[in-house]
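Written below as structure tokens is the structure these notes are about.
One protein chain omitted, others in place.
What follows is subunit A.
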Amino acid sequence: MKILTFFSLFSTFLSANSINVEENAGQFFSSGHTNNWAVLVCTSRFWFNYRHVANTLSVYRSVKRLGIPDSHIVLMLADDMACNHRNPKPATVFSHKNMELNVYGDDVEVDYRGYEVTVENFLRVLTGRLPPSTPRSKRLLSDDRSNILIYLTGHGGNGFLKFQDSEEISNVELADAFEQMWQKRRYNELLFIIDTCQGASMYERFYSPNLMALASSQVGEDSLSHQPDLAIGVHLMDRYTFYLLEFLEDIHPASKANMKDLFKVCPKSQCVSTPGHRTDLFLRDPGSALITDFFGSVRKVEITMETINLTDLIKEAEQKDNVQQMLEMVTNEMNILKLWFDSNKLSLNLNKTKFMIFGNHTTNIDVKIVIDNKTIERVYESKFLGVVLDHKLCWKPHIKYLCMKMARSIGILSKTR
């Protein structure tokens, strides 16, 4: 009995699997994107803002693990915590207390570091208005089929985000930058995540289509940090990003979790602040947008059904030495020519048409060219523009012809003597 149920379950699983393959193939083109980009920005300096760097690095780590390569990630860190002289564990940045998880890893590629992280550079990266000398790794080379993830963290307020403790970006500027990206079709869909105090104010002013935004707190609320580590001496992560990282650790490249699950991350009981999200500008239903549409990079793939047969072409090229092949080609071309002549009401005098094969080696093959059921005569030398051309390309017939001409005139001259 149990075996029977087990078998039936197994068979349904198998059939479901095969259906899934078909669905997967069809779902390939539903999201409309072919590549993924990520722009991850930490805007705070100084040692006590360790948690902001850890936030950004943990999102970087998840995004890389799910498949986006470094060439498609623009990572901006305003300060270097791993090599800070106050770091008791150099070359590490931890996200969990008791140093459980080092998010710095072995292969972090920071594109904008230290004082290069400014509002101007951030806006230049988004809109693409970089000086021509900027290297490829510092550019956002997205196109109209790119899904972009933008993550900002730092200290913020109602309608602004502080960069480097000296300047700020306002929500109007951010909305305008996104509109410029839309005008130039620099994205297909954009996911904007911000983890700062009063983060929801930053997405209030968006007006471009296909934007989805998440924030860690509403206007008037502060985003709180998670846990301090007594050995390092600072708070390691912010609450929202901590629970976001936990959620993302369960996602793998083939996962089917969608955006609605992402909205549930860090409810008020865990986060103390109320995370918010905005989906009215997003054209698709958020339930149909997969997490891997933004955080990962699942490539669309098509099987190559056609090939071009180049081996035949090689044989053709090799056989071109073959005179027969060449003559066939000539016959074809001549037929087409005849067709053109006929259509233009001209006639080709086939009696006066001759053909000659040039070549050094003896080509005594009996060859025939036939046009319109008339055989064309083969000659071995012919006069053309005053020069006698020989089929062996030597000058003898021409010299003979010249001698003949001269002999006649000399003979006449000698008679006059």
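The definition used in the following text is that a residue touches a chain if its C-beta (ideal position, glycine included) is under 8 Å from a C-beta of that chain, and two chains touch if they have at least 3 such contacts; residues count from 1.
Just so it is clear, contacts and distances are computed from a predicted model.
*Asks:* Given the choices "Phosphatidylinositol glycan anchor biosynthesis, class S", "Myotubularin related protein 6", "AP-4 complex subunit epsilon-1 C-terminal domain-containing protein" or "Large ribosomal subunit protein uL3m", state the protein name listed in UniProt for the chain not shown.
*Replies:* Choosing among "Phosphatidylinositol glycan anchor biosynthesis, class S", "Myotubularin related protein 6", "AP-4 complex subunit epsilon-1 C-terminal domain-containing protein" or "Large ribosomal subunit protein uL3m", the correct UniProt name is "Phosphatidylinositol glycan anchor biosynthesis, class S".
*Asks:* Which of A:230, A:301, A:385 or A:413 sits in contact with the chain that's absent?
*Replies:* Counting the whole complex, the residue in contact with the absent chain is A:301.
*Asks:* Quick one: say which of A:116, A:176 or A:246 touches the chain that got left out.
*Replies:* Going through A:116, A:176 or A:246 one by one, A:176 is the residue touching the chain not shown.
*Asks:* Just name the one of A:143, A:165, A:204 or A:246 that touches the chain not displayed here.
*Replies:* A:143
*Asks:* Across the whole complex, list the residues on subunit A that are touched by the chain not included here.
*Replies:* Answer for subunit A: residues 21-22, 24-26, 29, 32, 34-35, 67-71, 119-120, 123-124, 127-131, 135-137, 139, 141, 143-145, 170, 172-173, 176, 180, 183-185, 253-254, 297-311, 313-314, 316-317, 339-340, 342-343 touch the chain left out.
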